[in-house]
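The other protein chains are all here in position, but one chain of the complex has been omitted.
The chains carry the letters A and B, assigned in the order they are written, with residues numbered from 1 in each.
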Amino acid sequence: MKRPVAVVGVGQTHHSARRADVSIAGLVREAVDRALLDAGLEHKDIDAIVIGKAPDQLEGVMQPEQYLAGALGAHMKPLLRVHTAGSVGASTALAAVTHVASGLFERVLTVAFEKQSEGNAMWALSPSLPFTPPLVAGAGGFFAPYCRAYIAKTGAPPHIGPMIAVNARENAMRNQYAHLREPVTLEEVTESFMLWEPIRYLETCPSSDGAVAMVLASEEAAKQGPRKPAWVKAGYSYAEAMWVPGRDQVSPRAGRDCVKHVYETAGITDPWNQIDTAEIYVPFSWFEAMWLENLGFCEEGEGWKVVDRGDQKFGRHLPINPSGGVMCTNPIGASGMLRLGETALQVMGRAGEHQVEGCKTALGHAYGGGAQYFAIWIVGDEM
Amino acid sequence: MSQPPETPIKYIESAIRLPYHHVAGDYRARYLRALRDKKILGSRCAATGKVFVPPIMSAPHSFAPADEFVELADRGVVTTYCVVNIPVIGREVELPYVAASVALDGADISIFAMLQECKAEEARMGMRVEAVWKPDGERTGDHTDILYFRPTGEPDAPRASFINRL
Partner (left out) sequence: MSNLRNVAVVGFAQAPIVTRDLHRTSQDMLYPQVRRALDECGVSRDDIDYQVAGSSDYIDGRPFGFVMALDVMGSWPPRQDLHVEMDAAFAAYYAWLRMQAGDCDTAIVCGYGKSSEGDLDRVLNLQLDPFYFGAIGLDPVATSALQASAFMEHSKKSDHDFAAIAARNRAAGVRNPDALLREVADPEVLSESEWVTGPLRRGYMSPYGETAVCLVLAAEGKAEAMCDRPAWIHGLDQRIEMQNIGARNLATSAGAQLATQKALAMAGLTAVKDCDFVELSATNPAEEMILCQAMDIDPEEERPVINPSGGPMCGNPIMMTGLIRLGEVFRQLSGRAGDHAVAGAQRGLAHAASGHCLQQNLVFVCGSERRWT
């Protein structure tokens, strides 16, 4: 990346099951307006817009960025629409970083959203591929067998998943924007309906309406801003093929390769100690343990132990998902950018109640597809 | 209508109905037709010899063509699975059911399949299973020609034999 890129503003909506008070355009504007306000900028200051969201079938509007162009302030500006499945929010932010790093744009608005209450999310996520027997409803049905494989491989005790769920809700209580903010107990989680064993209802992400936006800026533009920005130290998006014989779906190689590249570029040699907090994409409880390993925060097989010890809780050694993460808020297209946006807020010292004290370096992560797409960045408080 | 409505219109409902006619592609079509004859076909990578089922034109790991068709057994091993408690759209099935990843003998990747004739709690990684076909005369060359997989009763496959075919 040839030129420094900074995050100078972040805005998000109050996420909920159904934002019946706004249209799709209204939802997106809520996030955009907040991001611009945060950055001390107006629409006229924005040079390009990079927007991302998940399948358009979720809202029943094809390429909704076309309908939203006016609401985004994109009239007569360059606009790009990204779609990389679940990781899209993050890969969209990284595409916006590229826009600034190219030197062609000084300030880029990046937006990610999903207003999935408008369509039938379960239907949209259970594609009945032609000529293939429909097997499971919902994304969880696809991933649950790999959570089982992780448990079998590591011998993790069954309470780990529920612990992760309890902790996510505890974190969300400190995040005014989160969708699910009520605490749950270990008993409530363990007794909740088993959807796709081993994943229970309370270990699953909700279906949310929400949007998030950030303003990315060049070094010069960032220095003109009202606040201390978050600097993008490194960011990459990787993808791997699905039907590779022997593909590891518990710790996918694309994730490992992506984070390795990010660490190299950011100069991180000891993630466990050099990263102050991480927002990682955990739609189903067990992924928190799995991603701790995949991201190199601990040795293979040890992820569940980190959780068991509580080292990833708020206030402990490496707080994971202080925002509550995907398990508490999941507008699919936005979730990846929420991860990245939250890390920017953390290193800017503006995460409010869920601020990790002394946070200087944070990692944001998202994944999508059959665990094929990975988009990861690291932000720091210094250029 | 000369007056605006008393309460503002907040929502509109729009039902979307779109017909799609998908082409199976020759590789998938051949696989489906073979099901009528109780045959399961795969294709072999020209560079590495890995076998894919259903057959595909190119091998994703080698980027080489995979245009040699091979016949596979209709039995294999459960590599991993989950027990599902919510109904699946488009299919009538008793709950709970087991959705499994099955590595057929001779294949280097797994297929997804439903397990039946097996209590959910008895399902396990490494369990040997076989296809249960629709009876002769009822098969039409469609993926429903295989009704489900059931345990064969053979001893479980050793972990090393399937752990790379998840």
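Throughout what follows, a contact is a pair of C-beta atoms (placed from the backbone, for glycine too) under 8 Å apart; a residue touches a chain by one contact, two chains touch by 3 or more.
The model shown is predicted, which means the values in this text are computed figures rather than measured ones.
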item	value
Which residue of A:H14, A:H43 or A:H83 touches the chain not shown here	A:H83
Residue of A:L41, A:L125, A:M194 or A:V250 in touch with the missing chain, whole complex considered	A:L125
Hidden partner interface residues of subunit A, rising order	1-3, 23, 54-58, 60-63, 65-67, 69-70, 74-85, 91, 95, 98-99, 101-104, 124-125, 127, 129, 236-244, 252-254, 257-258, 369-370, 372-374
Sites on subunit B contacted by the missing partner chain, in the whole complex	12, 14, 16, 18-28, 56-58, 60-63
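Just so it is clear, only the chains that are shown with their structure count from here on.
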item	value
Chain centre separation (subunit A, subunit B; CA means) in Å	30
Touching residues on subunit B, where the partner in the complex is subunit A	10-11, 14, 16, 20, 22, 24, 28, 32, 50, 52, 56, 60-61, 79-91, 96, 99-101, 108-109, 112-114, 120, 125, 143-144, 164-166
Footprint of subunit B on subunit A - complex, ascending	20, 60, 122-123, 126, 128, 130-138, 141, 144-149, 152, 193-199, 241-250
